[in-house]
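Below: one structure in structure tokens.
All protein chains but one are shown in place.
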Amino acid sequence: MEIAIISPSLSWGEQMNISKVSTIILVSALMTNYSSHVIAAEGDVSDSERIAQYREMISDGNPADFDEMAGEELWKKVAGPKQASLEKCDLGKGAGVVKGAYAELPRYFKDTDKVQDLESRLMTCMTTMQGIPEAEIISHPFNTEKNKSDITELATYVVGQSKGIKMAVSIDHPKEKEAYEIGKRIFDYRAGPYDFACSTCHGTSHVRIRMQDLANLKVKKDAQAAYVSWPAYRVSQGLTRSFQWRLNDCFRQQRFPEPKFASEVTVDLTMFLAVSANGAEYAGPGLKR
Amino acid sequence: MGNPMKIRAAVADSVTEVKILMQHEMETGLRKDADGVLVPAWFIMEVKAQYQGRTVFEAQFAQSVSKNPYLVFRFKGGDAGEKITVSWVDNKGDSRSDEAMIAA
Partner (left out) sequence: MMNAKYMLGVALTTVVMTAPVEAGTVDLDAKTIEIIKRDFQDKGIAKADRVNQDELQATCSKYVDKLPDKIKSQLEAGQMKSIKWPSDGKYIGDWKAGEILAQSGKGMTWSDKADEPAGGNCYNCHQLSSKEIAYGTIGPSLLHYGKTRGNGVDIQRYTYGRVYNAKAYSACANMPRFGHMGILTEAQIKDLVALLLDPESPVNK
């Protein structure tokens, strides 16, 4: 949304007039925006449609931009006991190739002989290339108001470099196939005092929890829309939230114990969800309520 | 002095785009806390951006703007290496001013 184009080369007097005109143009533009979305009588537009319109209107600016920028700085920054940057980190498409890497994760890595998601792979690079202890990374995996998390910022940067690229997660390697199959089973695993599995909330179409519409992650269209919108800036929390965070907070609400950060259980579940999103254009970092 | 803003400015094709993330609670004055007590209104009222002594952006915010406001605007001109200054004033009289270098 254009606010105003004011040329600094004009005199102050001329600028004041322009700013008045610009304000009028701005207000008309806003009003046009509103009427073009046909906010007519109650009952004409469903709540879900209104929410979709709202999302469209605010989608041209995202505070996650700052997390992306911070992440890019961290990627290039020489750090850790080994005093190295992450610029040669291999995210699956070759050393240092960031563009499009997220669209193909999780994947099997020969050097670690396992399937890894983005955060797990970033940890591999941070520990082996920079010598940062794993315990240190795991001690601060998610952003807080007072303290940003390096691994979340890095993840936000990397995912941004896959924006617009179609999800293309492979399950050709036997370990990839196995990760997918295990993830599928985890999705239906009922446990804890509530007997909840992921599928309890995400296994039925067209339902909501309170007023929050729930994606049926067993249906391709829903799975695609949901997966490509994470990581995202959560307006209500004022922080960018990674996919590891999303899984962590789901398990919390399911009344499960805590999944270990970037552990195999999280990677396998991510594999299942990412493969379900194949074919969809990656849209992150997203912006959410 | 309020909390620091994050500002990024970059110029391309003679247009400078400025992104700002402000840190402010932006209380509407209508919210009740856990004990049922009304939290007093506390919000940014005015935002101003200046470049080489001129105001390139001005806005009046009110209670409807959410916590940690995020703003993007563009202006014609601006040179890489020059500074842009952004400042705000809130309803309690607190203020904040930060600057950033325009990147190429």
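A and B are the chain letters, set down in written order, and residue numbers restart from 1 in every chain.
As a convention for this text, contacts are C-beta pairs under 8 Å (C-beta built on N, C-alpha and C of every residue); 3 or more make two chains touch, one makes a residue touch a chain.
Keep in mind the model is a prediction, meaning the values are calculated, not measured.
The chain not shown here makes contact, within the complete complex, with A.
Screening A:87, A:104, A:178 or A:281 for touch with the missing chain picks out A:178. Here the missing chain is touched by one residue of A:76, A:221, A:260 or A:289, and it is A:260. Within the entire complex, the positions of chain A that touch the omitted partner chain are 178, 181-182, 185-186, 188-197, 199-201, 204, 206-211, 214, 251-253, 255-260, 263-266, 268.
The rule is simple: only the chains that are shown with their structure count from here on.
Interface residues of chain B facing chain A in the complex, by the touch rule stated above, are 6, 8, 15, 19, 21, 51-52, 54-59, 66-68, 70-78. Residues 2-9, 12, 15, 19, 60-63, 65-66, 69, 235, 238 of chain A touch chain B in their complex.
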